[in-house]
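This structure is in structure tokens; I'll ask about it shortly.
One chain of protein is taken out of this complex; the other chains stay put.
Right, subunit A next:
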Amino acid sequence: MNAASPLPADTPPAWGRVRASRRIADRILKVSATLFSLISVVVLFWILGMLLVQGGTSLSLDVFTKITPGPGSEGGGLVNAIAGSLVLTLLGIAVATPVGVLAGTYLVEYGRGSILAAVIGFLNDVLLSAPSILIGLFVYTLVVQPMGTYSGWAGAIALAIIALPVIVRTTADMLGLVPSTLREAGAALGAPTSLVTQRVTWRAAKAGIVTGILLALARIAGETAPLLFTALNNNFWFSPSLMGGVSNLPVTIFQFASAPYENWRQLAWAGALIITVTILLISIVARYALRKDIVR
């Protein structure tokens, strides 16, 4: 009997008698899949390492206390850009949060099963990946052109438009996870839909909705393209009315990074480190809070 003849002792038992072509194809897949994963991890750490080395050596107290230097002037910091970025980002989130949460609520609580809600939900996902520079162009024609001046408001609106679909999507997803028995219990007590939504459903989905807002925050904090033609950028303190250009970190980094002045380049690295660390921290916190990935 053939079956009785034992395999050579040195053949790995897992493989037995497998055609070389099959074995090689399998080996290629395993090696390349592992290698590709390794490459992506290496790229992440390479980027982080670059930021730590270049940005870390450029960080100093001046970065947080002095305003951005003009062309050719010595020293300087980023304090006006950091403050401007904070204002724009928080304003953007402040606008996007109520609209996004309410729209997400409509999709789940009122529009479930309706064609309108399905279409809005679908187009919201398209808006989620729309090129951010076009949102900048849109806000330019909508706000900057009629007002005749660049403004922080225009920048905040552009950021809000980018944050909006993120918040709508996560809110809708999270509300969808709330068991309908909760809503039915609320309705059985005689509460109208609005009350059930505000007092029961929102509370049940609170952690998820907050995560969505954090993810939106992480998304817009580093956005550069939509600010180019809206908030613009400059090397001064912005006016409290936010009219005229408002200095902000991403555009400052963009303008300083490849500039001919050494102190500008140093500041660009410091800014890049600050912004990346902030964003990665926000997204880690958000992901940890939710333990569910919403990259899209």
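The definition used in the following text is that a residue touches a chain if its C-beta (ideal position, glycine included) is under 8 Å from a C-beta of that chain, and two chains touch if they have at least 3 such contacts; residues count from 1.
The definition used in the following text is that contacts and distances are computed from a predicted model.
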item: From "3-oxoacyl-[acyl-carrier-protein] synthase 2", "3-isopropylmalate dehydratase small subunit", "Phosphate transport system permease protein" or "Purine-binding chemotaxis protein CheW", the hidden chain's UniProt protein name; value: "Phosphate transport system permease protein"
item: Touching residue (missing chain; options A:124, A:234, A:247 or A:263); value: A:124
item: Residue in contact with the excluded chain [from A:94, A:147, A:207 or A:280]; value: A:280
item: Chain not shown: contacting residue from A:107, A:178, A:246 or A:270; value: A:107
item: In subunit A, positions touching the absent partner; value: 18, 22-23, 25-26, 28-30, 32-37, 39-41, 43-47, 50-51, 54, 98-100, 102-103, 105-107, 109-111, 116-117, 119-120, 122-127, 129-135, 137-138, 140-142, 161, 164-165, 168, 186-187, 190-198, 218, 221-225, 228-229, 232, 250, 253-254, 257-258, 268-269, 272, 275-276, 279-280, 283-284, 287, 293, 295-296
